[in-house]
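Have a look at this one before I ask anything.
Note that this complex is displayed minus one protein chain, with the remaining chains in position.
Our next item is chain A:
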Amino acid sequence: MSNSIAQNRSFGAAMWDYLTTVDHKKIGIMYLVAGGFFFLLGGLEAMAIRWQLIKPENDFVSAGFYNELITMHGTTMIFLAAMPLIFALMNAVVPLQIGARDVAFPFLNSLGFWLFLFGGILLNCSWFLGGAPDAGWTAYAPLSTISPGEGVDFYVLGLQISGAGTLIGGINFLVTIVNMRAPGMTYMRMPLFTWTAFITSTLILFAFPALTVGLFLMMFDRLFGSGFFDASMGGNSVIWEHLFWIFGHPEVYILILPAFGVFSDVFSTFSKKRLFGYTAMVFATVLIGFLGFMVWAHHMFTVGLGPAANSIFAVATMAIAVPTGIKIFNWLFTLWGGNIKINSAMLWALGFIPSFTLGGMTGVMLAAASADYQYHDSYFVVAHFHYVIVGGVVFGIFSGLHYWWPKMFGRILDETLGKITFWTFFVGFHLTFFIQHFLGLMGMPRRYWVYLEDQGLDFGNLISTIGAFFMAIGAIVFLYNVVITSIKGEKAGADPWDGRTLEWSIPSPPPHYNFTQTPLVRGLDPLWIEKSEGRKGMTPAEPLSDIHMPNGSILPFVMSLGLFIAGFGFIYQKYDLAWLSLVFIGMGILLGSMLIRSLKDDLGYHIHKEDLEKEARK
C-alpha cells in the first residue's frame, strides 16, 4: 500500500517528506545515501593516490594537490563515510531491536543528520574555493596553523559542524537505549548490535568534546590570531596532538564496535545458534570502550614523551588485545557446532575474521613502543589501520547492509552480485594493503607524494595499486547490485533469514510506527524464543491502542543551513570583516529556528486504534 502511494506522489512531495522527516528509518536511509556518496568520493581520492604511487617519481598529481588528496581521503572516509554509515545502520536497526517506535528525540535525530551533511558539504566546498585542507587528516600544528589559504579553515569549521551532529546523534542513542526498551528487554537481553551502539554512543559522548576543544583552539589560532599551538608565542604544538588523539583513538572504537555488533548478530543468525559467551561479549565490549580512552599516546611514541609515558601507554595498548581476543574466540565458538549458511552477509563476516586478526596482530606489534620507532608514520601503519578499518569497519558495514537490506527496503540484495563484490573487494583489499607492511619497514614513510627510484619500493607499490583497482571494481558491482535490486530484486518477507531478534518480527520495510503493539520480551533472542515455542510472532505487551507519533519538521534542516552559512562567514572574515554579516545571518537563522522550536508547542499526532485495525485486516 505504502508503495503505491509513493509512486503516485510527486518528486517534490517525496523530497519534502525526506527534508522534514523525523522517522529513524528514513533518517537511516539518508545517512546511507549521504555516507555512501562520501564513501565513493573518498574512494575516488584513494584511487588518485594509488595512481600517483604506481611508479617511482610519478607526476600524475602535484605535490600540493597530493597533500590535499591524502587529507581529504582520510577526513572524508572517517568523518563523512564510516561514521554516517555506522549511524545509518544504528538508525535503521536499534529502535527495532529494542522494540521502540522511534528514537527518544526524533527531532534531534534529524538535526544530527543535517548537521553532519552540511558540515561535510562545507568541508568539500574547499575543493572549489581555492583548495582543500592539506595538513593531513590529523592536521598537526604548526603545519595546519601556517597552511596558506582557507583549506584548513574549511577543515576546522566543517568538522566542527558535522562533529556537533555526531555528538547529538550519540546522546540520542544513549537516551533511546536507556529509556525506550520494550517491556522485558533488560540490558542483558539486548542484541549485541544494540549493545555496541550503546557503548559507541558513550564513547562519542566523551571523545567528541576533545575534538571540539581542539578545533576551537585551532580556529582561534588560524582566524583570530591566538597562539595556542605556536611555539614562538609560548604555545605548544604537542597539545594539539594530545587533544586530537584523545578524540582520535576512541574514534577508532566508535567505528569498530558497531561493526563487532553486526558480526555478532550475523554469526549467530547464520549459524542458527545463540551467540557463544554473550555475557563475556558484552563485558569485552565495555572493556574495549573503557581502555580505548587510556591509550591515545600510542599514536605519539616518537613525539618524545619519555620512556615512562611510552611504557605505560604500550602496556595499556597491549591490554586491549585481551578483550578483542575474547571476542574473536567467542565468534569462532558461535560458529562451532552450528548450521552455517554462507551467503553475502555471512561472507563479509567470515572474511572479517582473518583480516581483522591480522590487523589486531599488527596492532599489538605497534603497541611495542621500541618497535614502533620503526613502524611509526611509515606504510606499516597505513597497512595496519586499513586492516582494522577496512577489514573491520567496512566489512562490517557491507555485512550489515546485506543483512538488514531486506528490513530497510523490503528487497533482498542479489546473492550472485553480492558474492562477486565480496571476492573482488576481499582479494583487492589484501593485495593493496598486505604488501604495505613490508613497504613501511623497507623505508617508505606515509604521506609520500613520490618515492625515489632505486630504493626497492617500486614492486610493492605497483602491487598495491593493482589491488586498489580490484577494490574499486567490487564497490562498483555493489552499486550495480543496489540499482538492480531496487528495480527487480526479490521481495522480502518479515523474516527472510530465520532471524532471532525483534526487527524480524515486523514487516519489511516496517510501518512508520514500527510495532502495532509493543512486544513483550522474554529473553535473549526474543523472536527465536517465540518461534522455538511454536508461535509465529511476538506476544504483545499491551492491548491495541492509539499510537503517539512525532510530527515532521523542516527546522533541523534550516538550523543546519544557518550554521553552514555562518561557517563561510567565519572563514572569510579573516580577509574582510564585511563577511561577518554572513555569520550574523547564519546564526540568526539558527537562533531564530531554535526560538520557534522552543515557543511553538508541537505535541505530535495519534494514529487511531481503528486505523490500525483496518490496516491489520488488509
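Convention: a residue touches a chain if its C-beta (ideal position, glycine included) is under 8 Å from a C-beta of that chain, and two chains touch if they have at least 3 such contacts; residues count from 1.
Operating definition for what follows: contacts and distances are computed from a predicted model.
Engineer: Name the omitted chain as UniProt records it, choosing among "Monosaccharide ABC transporter ATP-binding protein, CUT2 family", "Aldehyde dehydrogenase EutE", "Cytochrome c oxidase subunit 2" or "Multisubunit sodium/proton antiporter, MrpE subunit".
Structural biologist: Spelling it out: the chain absent from the display is recorded in UniProt as "Cytochrome c oxidase subunit 2".
Engineer: For the chain that's not shown, point to the residue among A:Phe329, A:Phe584 or A:Tyr605 touching it.
Structural biologist: A:Phe329
Engineer: Of A:Gly12, A:Gly304 or A:Gly534, which residue touches the hidden chain?
Structural biologist: Touching the chain that is not displayed is residue A:Gly304.
Engineer: With the full complex in mind, choose from A:Lys55, A:Arg274 or A:Lys574 the residue touching the hidden chain.
Structural biologist: A:Arg274
Engineer: Which residues does chain A use to touch the chain missing from this display?
Structural biologist: Residues in contact with the chain left out: 62-64, 67, 135-136, 140, 142-143, 146, 231-232, 235-238, 271-274, 276-280, 302-304, 306-307, 310-311, 314-315, 318-319, 321-322, 325-326, 328-330, 332-333, 335-342, 350, 353-354, 357-358, 361-362, 364-365, 367-374, 376-378, 438, 441-443, 445-452, 454-457, 459-460, 532.
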